[in-house]
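Read the structure below first, then the notes.
All protein chains but one are shown at their positions in the complex.
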Amino acid sequence: MINQLPILQLLLFLGMALSIPLLRKRRFNTTLRLGFIVLCLVLISSIFIYIHVISEGPILYYFGNHAQRLGIEFKVDAFSSFFTMFIVILAMIIYIYSSGDQTEGIEEKEYGRYYILFFILMMSMFGILYTNDLFNTYVFIEILSITTCAIISIKRKKDTYTSAFRYVMLNEIGSLSYLFGVALIYMATGYTNMTLVYESISQVWQTFPVNLIIAISFMIVGLGIKAAVFPFHIWLPDAHSSAPSTSSAILSAIVVKVYILVLTKVLFRVYGIDVLEALNIPVILMVLASIGMIMGSVFAIAQKDVKRMLGYSSVAQVGYIILGISLLTHDGLRAAFFHILSHGLMKTALFLSAGAIIFYKKTRRINDFDGLGYIMPVAMGLFSIAGLGMIGIPLTSGFISKLNLGLAVLELESWILLAIIIVSSLLNVIYYLPIIISAFLKNEKYHYRLETIEKTPKGMLIPLIILGVLIIGLGVFPEPIMNLIEYAITSLQA
Amino acid sequence: MEDKIVKTMTRMLLPFIQLYGIFIILNGHISPGGGFAGGAMIGTSLILYTIVFGLPKARKKFSHRAAEFMESGGLILYVAIGLIALIFGLPFLTNIEAGFSLGEPGKIFSAGMIPIIMIGIGIKVFSTMVSLFHILIEEEIS
Amino acid sequence: MNFLTFLVENINYLGGIALFLIGLHIVVTHSNLIKRIMGINIMGTGVFLFFVAIGYVKDGIPPIIIGGEPIYINPVPSVLILTGIVVSVSITVYSLALTIRIYQTFGTIDQKEISKLIQEEEYHD
Partner (left out) sequence: MKRHITNAFFIILFILLCYAVYEMPIDHTTDAPSYNEVVNHYIEQGLNDTGATNIVAAIMTDYRGFDTLGETIVLFSSIVAAASVLRPSKKKEEVDEHGR
């Protein structure tokens, strides 16, 4: 029975998305409550799957009861079920925020469509993490990209359309180059199932080295465009500045991470470490990551609009994660996975609190933030906790991930990378600290209005508090999460 | 498009295009073609109708309620067929072991669930094409 | 001589790669939105042609079982491309819908003019 759970989760999301148009007659928050129940069910079942997978090993699920090489296969192991749990938890927090949130630009009557897209998006992310088939990943990537574009353009404003259009164009180039990589791999090996491709690549890569190098570089470029790795990140800041803040939270905290996880799956499950080192692919990734870490932060400093700054800082943090992965060592992966978690939490916190601040204060410019700490204690408090986390102040999860990344890099004695990490952390300080300082220390401008504390609605307050607690909690006791990540790494490298 | 000749021509042509589309869908698992090709054919016949007779009349022929029903209906049909296998404990979308009749090859009701899925895909592609066309066209007028 | 046979034999692959790169070039250099959508379609056709060309077998017949021992072509790429074509249709419709909206709000579908208009707006507020 446990084998059927992964596909039932997907169908649960699909059923919820299909049932929203049918529930239109009833009041809207019955749909919201039903959606929340669906999310809880999926969370419980993914915890259940995670426990089962840890004890009995990966679930292999062949669609249509065919042999592995004939049909499509779901391979649910510690790696995929760990990250699906993370995605569902984050999505629940954003879901609570967005259901309690009237601040968004989306009109009330658009909500039905927003949640249809939300649940189809969740379904495709679960599908991407579960499938063990290259072409099936492409189909799910397409569902993910069309729903993320639709989420951005649902806010009917002038600049959302242009940024959504640019996002569609770049996304389409990304998925077509990923498909080109799959075509080259199919040409060399004849399989699309990841484990079979892995076995045949380990024999065949001497005979078709150029073909496989170009295939993996097309995949890196394709997924790099979608994951906003540095040279291809052009779409991210515009998409973030115009999209509703719940969508940009989903986009930068979860969707970007899913594309990075697809890249790790392709690198480790399809190519394997020794073939990668033989074709010296990690060097490309390291170069991309380190440029991204520096340039992302440099651009972020120059920004005046809060959301664009957060977008550029996402580009820099993606560089951290890719750097961790490109080290191809156990510690590198551990640092990268932990940073995926901590950055997901912190970026969601930043976007949701920025959304609340922008709505109440009608200001998007960074230098209008002075004295905000007293006007909106919760939102600004969370913004500064997450900002301190991004800088890497001890007691926050950001510090732990930077520490691990530094240790992983030290293990390889590559001093340049260590210098790059330090420089980019300093750059982070330059653009996060001024906001926090001006929000709490400079308050003479708003002195006379100290007593009018904006009451953010309860529905938006709870997720912000949960996020703050999680960031601090992850920073203070990282051990339980760390050995969960150990399972994920061992299952990835098996 | 007030042209008389074009109107009578389409009125004569439409049934044959749609008949041929249905033929392609039903024979999807015997001869080349299948859900996509057949669905696209029926879809284009209705788009031709919309172009020639205008959106309001096309709305009556393929109303908004029917489009919405067909879209989610096609998807629900596909998922339901997949779930039948789950009842017997077999993985999702199993065909012959899950009790679909094999039939002898070359006949229409032969290959287990494949013709049913073909019909589901045909309905889905047809209604998606037509309602996408109506969404794009409708925006022009209003 | 060897290069010539390579050229003649693999003309499908070269065609696919050429279409892919032409499409990419159009999307990168042109600023008219409709042209960029067409560039994406050309790119998609290029990848699909390349993918189907992998399954080509000399004098193979389409995989409809008709008894006897004919040589069949490799059916797997054609199945994968069926899905790919439908996916690229839906992406094109979505970007066309966006272009209609952009035209209604900005009055132009040229990327350069649109970014100029946006800069002017940012300058004002």
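Per-chain residue numbering starts at 1, and chain names A, B and C are given in the order in which the chains are listed.
Convention: contacts are C-beta pairs under 8 Å (C-beta built on N, C-alpha and C of every residue); 3 or more make two chains touch, one makes a residue touch a chain.
As the structure is a prediction and not an experimental result, all values here were calculated from the model.
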*Chain not shown, its touching partners among those shown*: A, B, C
_I'm checking contacts with the chain that's been left out. Which of A:9, A:147, A:162 or A:438 qualifies?_
A:147
*asked:* Looking at the full complex, which residue from A:135, A:299, A:337 or A:440 touches the chain that isn't shown here?
replied: A:135
_For chain A, residues in touch with the removed chain_ = 14, 21, 24, 63-64, 66, 69-72, 109-110, 112-114, 116-117, 120, 123-124, 127, 135-136, 139-140, 142-143, 146-147, 149-150, 153-154, 156, 161, 184, 186-191, 204, 207-211, 214-215
_To test your reading of the contact rule: which positions on chain C touch the chain that is missing from view?_
5-6, 9-10, 13-14, 17-18, 21, 24-25, 28-29, 54-58, 60, 62-66, 71-72, 74-80, 82-83, 86-87, 89-91, 93-94, 97-98, 100-101
*Where does chain B touch the missing chain, residue by residue?*
28-32, 34-35, 64, 68, 71-72, 74-75, 78-79, 82, 92-93, 95-96, 102-106, 110-114, 117-118, 120-121, 124-125, 128, 131-132, 135-136, 138-139
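Note that in this section only the chains that are shown with their structure count from here on.
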*Topology of the chain contact graph, where touching chains are joined (line, ring, star, complete, other)*: complete
_Chain pair with more C-beta contacts, B-C versus A-C_ = A-C
*asked:* Please tell me the distance, in whole Å, between the geometric centres of chain B and chain C computed from their C-alpha atoms.
replied: 25
*What parts of chain A, by residue number, touch at least two of the other chains?*
none
*Residues of chain B that touch two or more other chains: which are they?*
none
*Of chain B, residues touching chain A in the complex*: 68, 72, 75-76, 79, 83, 85-86, 90-95, 97
_Of chain C, residues touching chain A in the complex_ = 20, 24, 27, 33, 36, 40, 43-44, 47, 50-51, 54, 76-77, 80, 83-84, 87-88, 90-91, 94-95, 98-99, 101-102, 105-106, 114-115, 118, 121
*Once bound in the complex, which stretches of chain C touch chain B?*
62, 64-65, 82, 85-86, 90, 93, 96-97, 100
